[in-house]
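The other protein chains are all here in position, but one chain of the complex has been omitted.
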Amino acid sequence: MTLGKALYYFAREALLNLFRSWKTSLLAVTTIAVSLFIGGFFLMLAANASRLIEDWKSEAMVVVYFAPTTDLNEVDAARSLAGSPAWVEGVDEVTAPQARERFRASFPSVATLVEGWEEEPLPASLEVSFDPLLVEDHAFEAWLGELEELPEVELVDDDRDWVDQLELALQLVLGLGLALGAVLLGAAILTIASVIRLTAILYQDEIDVMRLVGATEFYLRGPFYVEGLWQGLLGGLVALGALFGGFVAVQPMAEGSLLLGTMGTTFLAWPQQVLLVGVGAVAGLLGAIFSLRREAI
Amino acid sequence: MTLGKALYYFAREALLNLFRSWKTSLLAVTTIAVSLFIGGFFLMLAANASRLIEDWKSEAMVVVYFAPTTDLNEVDAARSLAGSPAWVEGVDEVTAPQARERFRASFPSVATLVEGWEEEPLPASLEVSFDPLLVEDHAFEAWLGELEELPEVELVDDDRDWVDQLELALQLVLGLGLALGAVLLGAAILTIASVIRLTAILYQDEIDVMRLVGATEFYLRGPFYVEGLWQGLLGGLVALGALFGGFVAVQPMAEGSLLLGTMGTTFLAWPQQVLLVGVGAVAGLLGAIFSLRREAI
Amino acid sequence: MISFFDVTKRFPGGQVALDRVSFEIGAGEFVFLTGPSGAGKTTLLSLILRQDLPTHGRILVNGRNVVSLPRTKIPFLRRSIGVVFQDFRLIPRKTVFENVTYLPRILGLGSEKQRTLGYETLRRVGLAHKANAFPLELSGGEQQRVAIARALVNDPAILVADEPTGNLDEDLSDEIFELFREIHLRGTTVIVATHDRDRIRRAGQRVLVLHGGRLVRDGDAPVENSELEPVLSRGENGG
Partner (left out) sequence: MISFFDVTKRFPGGQVALDRVSFEIGAGEFVFLTGPSGAGKTTLLSLILRQDLPTHGRILVNGRNVVSLPRTKIPFLRRSIGVVFQDFRLIPRKTVFENVTYLPRILGLGSEKQRTLGYETLRRVGLAHKANAFPLELSGGEQQRVAIARALVNDPAILVADEPTGNLDEDLSDEIFELFREIHLRGTTVIVATHDRDRIRRAGQRVLVLHGGRLVRDGDAPVENSELEPVLSRGENGG
């Protein structure tokens, strides 16, 4: 038999077996689907969470406070220096009266602090938003130093503590997600392997007979491998479908809720969808391979 | 046969079968253990997370700001009123100089604001910590009103917005955890049922033969139910053991890490451990019952 | 003891395995059932056991209508019938001894009595030395004898044996049939499906002959070879 013919034979046999023992197939597909559903759920959660953190990170700013009574018309040098690096996305000016109003709004309990002054009590400032991904630590430090040394600048407040904290939080969430994902994937593969192994025990007699009438391992295993592949593929598709169904069903509720509203707003991206189904297929195949090791039969 | 003898017979048969087909037993136990391990992992995470939020919540405070230049020796009325309700856990006094120092430390960029005043720029205050669980909304509002009407009190700052936010976050986390837990438990039961169902297909011939020689459903099913129960119990114990092993292994790493350090510090409580093993046993039993429905054989 | 009234069994695929079969077997009778491969012997026996339902007709066993028997009563019908299945049907996860004493055990017999009964019955089929082996460790003939022991152990009111000596040599077959005769003399109704024409001829018992699902002969005179041959020829067995 040529390889092409053999593959055709495998696919056909596997499909036949899938239908003829639809009960066990259903069980295997269900198990895989459940495992992948959980996996996909976390993938979605992780994707949304990391997007959220990226959003927060993008709000990080450097604030350049001028000395009291500095006129914003006299700070062109600072303005152009602040705007020069590649990572800067925008420079906003905050006048002294604006600063006072903000303070009153933010800290009503101590609002008296900013009242009753002859001059504006708070200095004007520049709010420089930047893309933390483009930042190079070294150049950033140097730039902050230059800004600080300008005569009209009193203080440069750098949000990078905040950014670092977020960075860390993101890494922790991603790490936790990864660890969780690994545990779940391991669990899924173990479960799938268990099921296929049980199926193999179930069909052990069948395999023994094939071996006894002269089937080589290649022809013996082929259909079982492809059967595992089909089951994994089907399981992946079912999981994807269920995930999408759940997403669509929960979406209206999510709009009313704070956490769900920010976390559950996008479905898995295309590559992630392909990944999910692919993992199913590979898991099914691996399960079949794992469960048909020679000594296992 | 008496019921006692029958139960003894079931237990003995089930144990024999467990050993004689140790391969399938191993698979079933593994599957249950994996499912419960995941479940237990989340239980632990949820328990630690909610403990953390409780901690934060317990730090909620009411701050009573006095009018500027008020002397703390003249505020006995406010002090006793602040300390009177049952939910109050403690009343701390913050003098005006302390308030100024705190401000400088917290907002270095606008530290100039509190400098150069003749009198203390910030008022003295009382920080009233309370147990949010004991608070009755109505009485609390009334109490705040009374405090606010005292002549020496300028402003009462109520942290309950913060508490409410935390409350909401806690509810969301718990809700999410519950939903997740439900999904995972469902998955676990489905998987366990799948495995036991496969086992049942595997032993279908055996069951058929027993039926053909005159076994009643009671005697036929008993050993299989108990076998499911044993497997579930074993799976639960294995999961608990693995969880504890993992906990002990991760503990030293956790001390260095922010998130793990706050999240992973306590193992499951006794009742939760019993719950885990109990869920395993019940799941094994349910799986056996589910998989041996009459029409299923 | 066993009566079939106009019994027809048609399988889902359309195969008619039994075609309007009627007969009556009295308590304590010894009856042979024969016919070519695929004639419907096993199907007929499975209906007695309520393993399957007839498509049409009435079946009485021990005075009970097995067709309308409620599910919960089926085990009690079966306990009164000892069966040797054509394909043995031993339980692979149980030892020979456990297979043989399965029914006494679930009936709650004391373990000492189980022991005596089990070994005694195994001795009668010459397998006491294999009591602790598992079925898959036995030869074909040994498995068949375990199946026979299991059918005999409970001293059933009816004994149904489907080709019980197909894997046994003549001497062993003789001994097994001697056992059947013994249990028959103690009052048990015995039905044996077999292809062994010599034995049927020699025994001179009542014979039911099936062919293509129809009952073509029901007599107890010794059967002549010439009489059997036409109905035993293959190729037109109702497929």
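So that you can tell them apart, the chains are marked A, B and C in the order they are listed, and the count of residues begins at 1 in each.
What we mean here is this: contacts are C-beta pairs under 8 Å (C-beta built on N, C-alpha and C of every residue); 3 or more make two chains touch, one makes a residue touch a chain.
None of these values were measured; they are calculated from a predicted model.
Peer 1: Can you list the shown chains that the omitted chain is in contact with?
Peer 2: Output: missing chain touches A, C.
Peer 1: Which of C:Leu60, C:Leu107 or C:Ala133 sits in contact with the chain that's absent?
Peer 2: Of all options in C:Leu60, C:Leu107 or C:Ala133, contact with the hidden chain holds for C:Ala133.
Peer 1: Residues on chain A that touch the omitted chain in the whole complex?
Peer 2: With respect to the unshown chain, the touching residues of chain A are 1-2, 5, 9, 16-17, 20-21, 203, 205-206, 208-217, 219.
Peer 1: Kindly note down the residues of chain C that lie in touch with the hidden chain.
Peer 2: Contacting residues on chain C, toward the hidden partner: 11, 13, 15, 34, 36-39, 41-43, 86-87, 126, 129-130, 133, 137-142, 144-145, 162-163, 166-172, 175, 195, 197, 229, 232-235, 239.
As a working rule, only the chains that are shown with their structure count from here on.
Peer 1: Centroid from C-alpha atoms only, then distance chain A to chain B, rounded to Å. What do you get?
Peer 2: 25
Peer 1: List the centre-to-centre spacing of chain A and chain C in whole Å, with centres computed as mean CA coordinates.
Peer 2: 67
Peer 1: Report the inter-centroid distance (CA atoms only) between chain B and chain C in whole Å.
Peer 2: Using C-alpha averages as centres, the distance is 62 Å.
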